[in-house]
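Left out: one protein chain. Kept in place: all the others.
Here is chain A:
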Amino acid sequence: MDKIRVLVAKPGLDGHDRGALIISQALRDHGMEVIYTGLRQTPVQIAQAAVQEDVDVIGLSSLSGAHNTLFPKIMDELKKRHADDIPVVGGGVIPSEDIPFLLEKGIKRIFTSGSSTESLANYIQELIYPKDSAVTSPKKISHIGIAVTNIDKAISFYTDSLGMEIEGVENVESQAVKIAFLKVGESRIELLEPLDDSSSIKKFLDKKGEGIHHIALEVDNLERRLSKLKSEGIQLIDEEAKPGAGDSQIAFIHPKSTNGVLFELCQQAEGSEE
């Protein structure tokens, strides 16, 4: 994968470039190549620099209120040079009511004050390498977790009445649970029984009784997905991936951010058949 080349530009006369400099450094830290124009660039200079430097993305920073004049001019200059396929994003002190106008003029997205550099970097990454992106659909439902008080008692319904096949039963001491996997087509049902009072499943049963505990989605690129979710303010139970069953990596998303559903994201180990 080639390094993404970004032109960070300061159009107009405003000399406050703290934001532009921070973004330049943050994008470099995310492995991108950044060309910063310096201050007081005219729309013509910015469009020319973008073409000459053959950049993948242009980031414009403006704080003086001149964005509604200058940003569209830059779009026009790019068009003149047949370079309007270069995506342009903007940021700075930009009132929300100006954003629809700028989007209509072809700016891809406006990042206002308080946006994290992480979310900008992720956005650019997705824009340029969408296949590699963190927001491709999860591959499948890996399994549905169901909390039960006693696996031995519950399991006969699944095997005898529904005719499902037990794939395996194991104790996960770190979580203080005993689990049983039952295969259903390409997915599974996971039964979870608490081993002691410290188990989160015990707390779940005390509060809600038996029933669906979580849905696990199988994904690629778990780490990047987590950092994207985090940058969007999604509350995570696990901010970093932790080891799950069978060399997989897993992380839970807090139900507060998911309309009340506990989601697990899991990524199978490379080379795994699953």
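One rule holds in what follows: a contact is a pair of C-beta atoms (placed from the backbone, for glycine too) under 8 Å apart; a residue touches a chain by one contact, two chains touch by 3 or more; residues count from 1.
In this text, contacts and distances are computed from a predicted model.
Missing chain, UniProt protein name, picked from "Methylmalonyl-CoA mutase N-terminal domain/subunit", "NADH-quinone oxidoreductase subunit H", "Nitrite reductase" or "Cytochrome c oxidase polypeptide I": "Methylmalonyl-CoA mutase N-terminal domain/subunit".
From the options A:V8, A:L70 or A:I128, the residue with contact to the unseen chain in the full assembly is A:L70. When you scan A:G12, A:G90 or A:G244 for touch with the missing chain, the hit is A:G12.
Contact between chain A and the absent chain runs through residues 12-18, 21-22, 25-26, 38-40, 42, 64-66, 68-70, 73, 93, 95-97, 112-114, 116-118, 233.
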